[in-house]
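Of the protein chains in this complex, all but one are displayed in their positions.
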Amino acid sequence: MDVVPADILVIGAGGAGLRAAISIAEASPSLAVSLLSKVYPMRSHTVAAEGGAAGVIKDNDSLDNHFHDTVAGGDWLSDQDAVELFVKTAPLELTQIEHWGCPWSRESSGRVAVRPFGGMKIERTWYAADKTGFHMLHTLFQTSLKFPSIRRFDEFYVTDLLVDDGRCVGAAAIEIRSGRMMAFVARAVIIAMGGAGRVFPFTTNGAIKTGDGMAMAYRAGVPLKDMEFVQYHPTGLPGTGILITEGARGEGGILINKDGYRYLQDYNLGPPDPWPRKKAMELGPRDRLSQAFWHEQKKARTVKTAYGDVVHLDIRHLGEKKIDERLPMVRELATTYCGVDPVHAPIPVRPVVHYFMGGIHTDIETATLVAGLFACGECACVSINGANRLGSNSLTELLVFGAFAGRNAAAFATSHPLPREALVVSLARAAQARIRTLFEREGGEESTSRLRKLMTHTMETGAGIYRTRESLEETCEFLTQLRDRYDRLQLEDRSNVFNTDLIQALELGSMLEVAQAIAHSALRREESRGSHQRLDYPERDDSNFLKHSLAIYRGTEPPDIDYCDVTITRSKPGKRVYGDGAP
Amino acid sequence: MSDTVLLSITRYDPEKHSEPVFQSYTVPYHEDWVVLDALNYIKDNLDGTLTFRWSCHMAVCGSCGMMINGEPKLSCNAFLRDYQDKTIKVEPLDGFPIERDVVVVIDSFMVKLASVKPYLIAKEERALSEGEYLQTPAQLAVFKHYTQCINCLLCYAACPQTKLNEDFIGPAALALAHRYNLDTRDGGKKARAETVTSNEGIWECTFVGACSQVCPKHVDPAAAIQQTKISASVDWFKSLLQGNRS
Partner (left out) sequence: MSRRPFIRKMRRSWWLRRRRTLFYMMRELTSLFIGLYSALLALGLVQLARGSQAWDSFIALITSRGGVIFQLLCFAFALFHSVTWFAVTPKAVPLSAPAKAVIGAHYAVWAVISVVVLLLAGRFVDGSIQ
């Protein structure tokens, strides 16, 4: 088996992974970095993010404001020391990427421009037209090309983390184009593999968001924290789930139901005038907006389409000039994929799964419970986003925690020896054996596509925007069955060369594990908080549940759910107030 | 108007085929389906061995470039309704070696991209504490559309020169070099010149213009290259005059 040693292994080459690799290469050019990704870096899903990245920059704004907005937005489940660190580092990181060439949109003075965003008291969202993720990703990728110490392995699918005696010693990966399995040895490992939106049927997420990083850390003994908190973005296109950025609402877009009524005012987000006002109506937090849609649907006030119920996002009043300048991609997407030109007609939208607040349990420095293993980006849960993330905090999160992970992994690597190659290879061979079993199986009755469809369906039905004990128990039970059926999965493609049937089967395995963690965590949390809403427990219950859930892997058995404390410093849990009374 | 569509797709598995062959599939017709939806339908329901790249399904990741009825297109951006009553021929992107089915080997592009030093080489140093470089909206507008490249490689497939001369740096890479050269914060034009103005660089371009025609993001690499030719020529004259003086 081929072996590749390095000082640090970074798995995932999206915004967080690239930022981590650059951080190491800049500070310590003598450290060898192996950067692995199952796709070419430009394809990472960071590329699809649109709206912007938050960081305090205006004179009338303060770190305190960003802190309070984030903590309240997270329904007080955020670790406040982490949020403090996050908001403080944010402006520096955003300035750093500007120095690397990121084409931020500007004010006439030449300074970076900012726009209002959901749940934020003062505008602090830096943006690059409405393709911020695209520009950030390409800036980071292109910057990474400067550093010879970063060695990339593009289209390598990592199957397992290799752990020996409580320390992560590397990873096993398949070179997708040849089917060859390889062992990557490293003194420290960073996971930056993204979220798992593909667990649900309607999502803004691309094909690659299958939670592989979360699943492999989970299997390696790291708990998955707060998995029940899945964010539905209020405005995705029906059918495809394509994201229509919150920026459209930041620029003044409104949401109306079938009667042309701005329904959000019925859900403690109003009054609708004077418009626009921060933290009110369409600039409320995402969980509230998605929940409002659900209620409108129950009241039969949504618009029926071939792809289910929708509401309308109306930006006509912004005018063609402003739309082409600030929201050109929104116009292009709506026109291309929906046949609707938003200059002349409202865009049909509905809530779709978008982001995972939960993920790999890390501390404030991105370290996990396994020595030498770090995690950052969407796959990690520090937690700064708590029970609900504010829009534009995530792109900043990639930079802030990507940089931390790089720095800390480098420190760990320089103080620890390279693991023994023979040891790592033997661990990799065990991983290889597992995959060989799947690859060589004959006579299996199950197909990847069918199991995947069943999984997404049960997740949406039982663990969607609103949940009940019955719906969750049913989903938990069904997922156990699906995991069992997974052991009888039959591959159709038996080639070694670029076998996407195999890759999709392995991704399905990751998704089933992640889905179980979500459903069981949700079942155990008997309260409603942020994006986790229980019809049978409609209130927030701080006395019992002001804590993080921890899903612990139990092999074929369902996960154990444990809890750990939330770090509360300056902001005592209060009521989340938006609309008229918003602080 | 039929309720099914016929797709004829390149299949190539080096472990089975000595050379690529075509295989046909019939898929249901949906008004808003794109070719990618048809490919996924085939993989999920008819033939799990069909192999293709995709991710975002919204024309921003650049994964799904392929030849559709002889034209380089993103399969997520090619609507079935535009090919009504015709067989849709799906082939791998022109000009790249075929790895498997419609997946091509893009190693050569990754090398060419890196060779133009596509990163900001700051004209003047600035500490983070001093904040951002100033750049007016007008200055940004000059290079903005050259930043939109999603590296989908449709331009390489359309350009005859990339096939007549395999070492030609190519449209996307040269457009990206131009993007940085035009960025007011950048001072790296000289550093990039060696590659950009080499024999494999801009001078290999004969302004066919196909690249700009097929670009799904309207980056206009042809314009970038011609402008670079003029700028490089001017710089050369200047250096000649300065050379004479010394």
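Letters A and B mark the chains as written, and numbering starts fresh at 1 in each.
Quick note on the criterion: a residue touches a chain if its C-beta (ideal position, glycine included) is under 8 Å from a C-beta of that chain, and two chains touch if they have at least 3 such contacts.
All figures in this text were calculated on a predicted structure; none of them were measured in a lab.
Engineer: Check the options B:Tyr12, B:Tyr83 or B:Tyr133 and report the residue that touches the missing chain.
Structural biologist: Final answer for the missing-chain contact: B:Tyr12.
Engineer: Per the definition of touch given earlier, which of A:Asn496, A:Ser510, A:Ser531 or A:Ser549 contacts the omitted chain?
Structural biologist: Touches the omitted chain: A:Asn496.
Engineer: Where does subunit B touch the missing chain, residue by residue?
Structural biologist: Residues touching the hidden chain, for subunit B, are 12, 14-15, 19-20, 70, 94, 97-99, 105, 160, 163-164, 206-210, 212-213, 220, 222-223, 226-227, 229-230.
Engineer: Which parts of subunit A face the unshown chain closely enough to count as touching?
Structural biologist: Touch set of subunit A with respect to the missing chain: 177-180, 495-497.
Simple rule for what comes next: only the chains that are shown with their structure count from here on.
Engineer: If you average the Cα atoms of subunit A and of subunit B to get two centres, how far apart are those centres in Å?
Structural biologist: 28
Engineer: Can you list the subunit B residues touching subunit A in their complex?
Structural biologist: 13-16, 32, 43-45, 47-49, 51-63, 77, 99-101, 103, 105-106, 110, 113-114, 117-120, 122, 126, 128, 131-137, 139-140, 143-144, 147-151, 176, 180, 183, 185-186
Engineer: Would you tell me which residues of subunit A are touching subunit B in their complex?
Structural biologist: 39-40, 42-45, 47-48, 92, 95-96, 98-101, 103-112, 131, 134-135, 138, 142-143, 145-146, 154, 177, 206-208, 239-240, 242-243, 329, 333, 336-337, 339, 447-449, 491-493, 495-501
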